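The other protein chains are all here in position, but one chain of the complex has been omitted.
Take a look at chain A:
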Amino acid sequence: MVSETMTTNTMTADPILKVEHLSMRFGGLMAINDFSFEAQRGEITALIGPNGAGKTTVFNCVTGFYKPTMGMITMRQKGGKEFLLERLNDFEITRDAKVARTFQNIRLFSGLTVLENLLVAQHNTLMKASGYTVLGLLGLPGYKKAAAESIEVARHWLEKADLIARADDPAGDLPYGAQRRLEIARAMCTGPEVLCLDEPAAGLNPRESLALNELLRSIRKDSGTSILLIEHDMSVVMEISDHVVVLEYGQKISDGTPDHVKNDPKVIAAYLGVEDDEVEEVIEEIEEIEGTAGGSH
């Protein structure tokens, strides 16, 4: 089965993000241990695993918030330009390498309005357009045009995220689900090629969760952005991801299509928390259950 997925990958192989032998140590704790995976261009890659497996730590290494103890993270842009992310600062990763992210515990600018949140995300474009503030301060038309365009970009994402009605309200005033969508819209306003989402469906109700699926699909389809997704909500993961990587105690235990991963005994064991020798039993049980349910795959 593993070889099967490998061949399908190599046929369309165009990895946008390549993580090789990534390790991250916190004092005595090896949070990530020799972890490698690839995210393909234009795909949604999900990173799953039990609590404390090290998923967020992987994100923090990829986006430069942690400096990995070991390993190499390569980002290959559309034009073929390559960046070694472990050597860049966090803000350079977003600005130059075009990798944007959201946070597990939402980090919005709660005292700024929804619209302003999206304008802050276009900081670098606007900075250039305003001649690093100097020309903008003189009121040159070039900056005015760029400012109007930035509002249009914001409006586009507000419509996509269904937030247009709340555009002029403070971000801190939005309900939880809307804040999650706003954080995604804000990350998209940086014009990323890879979007890293840390548990975007956490705390959403089923209806919001469905809307989120729609949003992510349309992001991939319309803007061609590849998505790297951490998620506990299996309905989201299995529904939208093209590729799933499973992490447990900082190590990769499975890697492949959603169907492949779903049936991987190691994954099942990890999620149910059983010893290795009991895995066979668990699989049998699951097959029984699925059999009675009428076989969903």
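The rule is short, and it goes like this: a contact is a pair of C-beta atoms (placed from the backbone, for glycine too) under 8 Å apart; a residue touches a chain by one contact, two chains touch by 3 or more; residues count from 1.
In this section, contacts and distances are computed from a predicted model.
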Item to check | Hidden chain of the complex, named as in its UniProt record, picked from "Adenosine 5'-phosphosulfate reductase", "succinate dehydrogenase", "High-affinity branched-chain amino acid ABC transporter permease LivM" or "Cell division protein FtsX" | outcome: "High-affinity branched-chain amino acid ABC transporter permease LivM"
Checklist entry - Of the residues A:A100, A:A201 or A:I219, which one touches the chain left out of the display? => result A:A100
Next on the checklist: From the list A:G142, A:G172 or A:P206, pick the residue that touches the absent chain.
Outcome noted: A:G172
Next on the checklist: Given that one chain is not shown, which residue among A:H123, A:H156, A:H232 or A:H260 touches it?
Outcome noted: A:H123
Checklist outcome for this item: From A:I16, A:A53, A:L115 or A:I268, the answer for touching the chain not displayed is A:L115
Checklist entry - List the chain A residues touching the unshown chain? => result 63, 65, 90-95, 100-103, 107-113, 115-116, 119-124, 126-127, 130, 133, 136-137, 151, 154-155, 158, 164, 167-173, 186-187, 190
